[in-house]
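Report on one structure; see the data block that follows.
The complex appears here minus one protein chain, its other protein chains still in place.
So, subunit A:
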Amino acid sequence: MTTTEDRPATEIGNPRLRKEDARLITGRTRWTDNIVLPGMQHIAMVRSPFAHARITSIDTEAARAATGVVAVITGADIADEQGALPNAWAVVSDQQAPVHPSMAVDHVAFAGEIVAMVIARTAAEANDAAELVDVDYEELAPALELRAAARDEVIAHPDLGTNVSAVWAYDSAESGTGGDVEAAIAAARNGGIVIEKEIRQQRLIPAFMEPRAIVVDPTTEQMTVWSSTQVPHFVRIFIALVLGIPESKIRVIAPDVGGGFGGKLQFTPEEVLTVIAARRTGKPCKYCETRSESLMAAHHGRDQWQQVTLAATADGTVTGLKVELTVDMGAYLGLVTSAIPLLGAFMYNGIYKFPSYHLGITNVFTNKTWTDAYRGAGRPEATYAIERVMDELAARVGVDPLEIRERNWIKHEEFPFSTVSGLQYDSGNYEAATAKARELFGYDDLRKEQAERRESGDPVQLGIGISTYTEMCGLAPSRWLGSMGYVGGGWEHAAVRMLPTGKVEVVTGTSPHGQGHETAWSQLVADRLGVAFEDVEVLHGDTQVAVRGLDTYGSRSLAVGGMAVLAAADKVIEKAKPIAAQLLEANTDDLDFSAGRYGVRGTDAGMTLAELAFAVFQGHKLDGSAEGCLDADATLDPDDFSFPHGTHLCAVEVDTETGETKIRSYVSVDDVGVVVNPLIVEGQVHGGLAQGIAQALYEEAVHDDSGTLITGSFDQYLLPGAPDLPRFETARTETPATTNQLGVKGVGEAGTIASTPAVVNAIVDALRPLGVTDVVMPCTPYRVWKAIQEGAQS
């Protein structure tokens, strides 16, 4: 056992190198696609090339006769067996939704929907035979353009009769959290300022690097399912509910998982179908999607139209905000498709304290890939809208955009603050984060340079973009989720086990896929129990090991799951106390726990947790008055969300002749509360920034007029490469959260939420003297150039 002497004074804040790396940098990994089982068969999916069609016939004869083919299964074959895929969040009680089959039976609603599968001895044989499946379709008109779909011009699901899935609204006057926004707008039209803006949140693809893969082994009493998923616990429950298999007969394992970003927060058709294939053939089956399949059929994100109306007084004090969202569900409702706009609904007011607010949501079906969670899920859209509009307000008032924010933001002494959207922000210090960002950025010097370039008519103009954001994360208080229509809870579970040799096993219900929980949770437990970091082993992602859990998404893992780990560790310390008292022949009141050891106050006598664990293992000296076990479980339901915030500043150079944008510098100052591992936090911020910048500049899922995804490979869907991104300068302020015992907040989504408006604000800022007030995302050179031409004409 490692001695505790060389343990640093505290593990909280220690930039530990990651435990996970050892296997990942040497190739000793267990990705789902690496799993090979005796007799394992391979699955190839046949997918619809049409966005909207009726299946008139499927001829499987040639495929069935091909070499190596074990079975060919169509939707009609499993119509009674496959059940329907779940939507776990009815945002309104009369939410409309089509039945969501894993395999289409007679109607396909998006290009990429599965219509048949081939099970064969090898993957090559399965793929070859899939080409031989002959499907006849009767093409139907697809509903593609979101706003036309909202008007029911073409119906995506004829049986449903409408494309509108749900209409939901929040109104501060009705909810008693503020005034009447219509009155505020009317007043502003009379001597104040009204900004009206239509914003397009383009469709994005999460594009995790590891394509999704599933292996199902049906050969033992308990079926084992390996899946490249963020949510193994969800998958287990839904296999049980959808296919009628007792939950106790299902073990789900998320082994090494190569990224998710919300894209693997799903219960998928492919999971259901691989289970069916294994169940029907009695043999292990594997399905691995290709990248083209992943881009086409794994759920997409964003895709909204936002109609924003901001009211303010003439001096730029905001008096109200009204937002109408039209949101593309795509063809079906996935796990939380319907709730993505809801997760942003309380964030449009951002860091500001204006008195009236109205938000309306219209969820709409189209014949496209279904949408669902993608990093930030609703909150990037909200932050983008308010931060873009605040810049427009600054331009109208004629003041610096930082100044307009300061006029309207919640001051640090005003926390806790009840917002106009009904949330309670526990803590924050926007002044501190902004001051730090301003200094690191060299704000005043850049403004000076900008003025000089404008003056000289430099063809390359400088723009400065600001994003002062907050977000609600750490999903989520179960009571809140229940009140909003979600069927599940938001608690998290952990166990801490003292092994006889002094090692510590930590079991977490979170399911990391790049976030470094093995390292960070080891730090939490080492710190709390006073054991060595190296002596802690973190287990996760296997429903037979981590029996209870609600997995990883929504920047919840540390703020909820990590706090459950601490609660379990605290219980271990409590359970050890009477045992220590017995063995030390002392009164429990005379015992102090410190640095991993119970000591008898005023003496040298004491026992370490490791010694107690061994004594408990032997049991020889226990008198039976206390349970002879130090292990503890804890379930923790958070009291509230956490609200990270920060200030991001972006400088861009825009070539006004070519429309090309280059990010010259990017400063992010984030306040994510107390930090356990600054190295991991910085990495999360970097990755978040990259994805947010990618929305601003590069990425868009594009369909053609027939509904075919034309950005169907990495040739066309432009993930930024290393030369496409700048060097980020990151820093932090630390305002502890008051809603959990360590003062931590979420960090996984912050960078993505904040960065998109910072970049677009910078581009617009560069071009404002040329008459440009907006550029549509992604701000490609052509779009920027076009905006300049239109600006010149206006």
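Here are some notes:
Going forward, contacts are C-beta pairs under 8 Å (C-beta built on N, C-alpha and C of every residue); 3 or more make two chains touch, one makes a residue touch a chain; residues count from 1.
We adopt the following convention: contacts and distances are computed from a predicted model.
For the chain that is left out, the UniProt protein name among "ABC transporter permease", "Beta-ketoacyl-[acyl-carrier-protein] synthase family protein", "Carbon-monoxide dehydrogenase small subunit" or "Peptide/nickel transport system ATP-binding protein" is "Carbon-monoxide dehydrogenase small subunit".
Among A:Pro142, A:Gly258 or A:Gly428, the one in contact with the hidden chain is A:Gly258. The chain not shown here is touched by just one of A:Ala63, A:Ala97, A:Ala111 or A:Ala207, and that residue is A:Ala207.
Not every partner is drawn; the one left out touches subunit A at residues 17-18, 20-29, 31, 33-34, 124, 207-211, 256-259, 261, 290-292, 513-516, 679-680, 682-684, 686-691, 713-715, 719, 721-723, 725, 727-728.
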